[in-house]
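A single protein chain has been removed from this complex, and every other one stays in its place.
Right, subunit A next:
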Amino acid sequence: MFSAYIIHLLIIIGIFLILALSLNLTIGYTGLLNLAQIAFFGIGAYTSALLALQCWPWIFCFLLGGVLASLLSFILIFATRKLKGDYLAIATLGFAFVVYSILLNWTDLTRGPLGIPGIPKPKIDGLIFWPVNIYLILVIVVAAIIYFILHRLIKSRYGRLLEGVRDNEIGLAILGKNTFRLKYQSMMLAAFFAGLAGSLYAHYITYIDPSTFYLEDLILVLTIVIVGGLASLRGTVLASFIIILIPEILRFVDLPSSVLGPGRRIIYALILVLILLFKPRGIDGKVDLE
């Protein structure tokens, strides 16, 4: 029983780690203040869940969730290419709200607020990923691959170019680099990973509804990234554990479930507000939030 609880926590940490890593690629490394990441998470979850219910093989659902999120992120970044800083933040937040209200209102497709129950567990060639410990291994493998890809990416010349977009976009443009291309590539990769995280979430919980993909979970991911520090992958990993585990203390203090939910969100929001006030660079941040 206790170990099942630990495994559940580790799976959730793994999924939010992927989401936070992808957000750090855009906010931390590329300097795009993107608040739409939770929408890409949701698009990945819904795409994957709906395809799986049409009996598509799991691996296609998983990848297509990422691909659709990635394609939509291109539309978003193309539309907002002239915006910066807090205006970009608000426009991407607006996009997240639009996606949320489509999930809520396109009832023929998404069943709206009722959500989608009975999402099948992933299978590959008859091998059923049902036991949670195998699912945990799947999540760890995906998170490790994504960490490795991002680690290699940011250490490469290309990673330096992304940081150039963040630090001095005009300078980079003068040097003849296509900064818009760098931006949309970073955004599309990040959205792809967020979509994969969404798919992992949907097939693990087996039930999704629009409320999971709204402001409150966005704050959770933002808190992880800011506590871990912008442009720090190690920090994000550490912060994912810290931020997801801290509210679990509430679970051991026998509280009613009506207190548990708000209590958890109060903790996230409080950590976010306090860290911005007292240690804005977080654990291992390399740059300030501009």
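Simple rule for what comes next: a residue touches a chain if its C-beta (ideal position, glycine included) is under 8 Å from a C-beta of that chain, and two chains touch if they have at least 3 such contacts; residues count from 1.
Here is the rule we use: contacts and distances are computed from a predicted model.
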Per UniProt, the name of the complex member that is left out, chosen from "Branched-chain amino acid ABC transporter permease", "SRPBCC family protein", "FAD-dependent oxidoreductase" or "Na(+)/H(+) antiporter subunit C": "Branched-chain amino acid ABC transporter permease"
Residue, one of A:Phe60, A:Tyr87, A:Tyr158 or A:Tyr207, that touches the chain absent here: A:Tyr87
Touch with the omitted chain, as defined above, among A:Leu25, A:Ala197, A:Leu222 or A:Val237: A:Leu222
Among A:Leu53, A:Ile102 or A:Ile205, residue touching the chain not depicted: A:Ile102
Touch residues of subunit A, complete complex, unshown partner: 33, 79-80, 82-87, 89-91, 94-95, 97-98, 101-102, 104-105, 107, 112, 215-216, 219, 222-223, 226, 258-259, 262-263, 265-266, 268-270, 272-273, 276-277, 280, 288-290
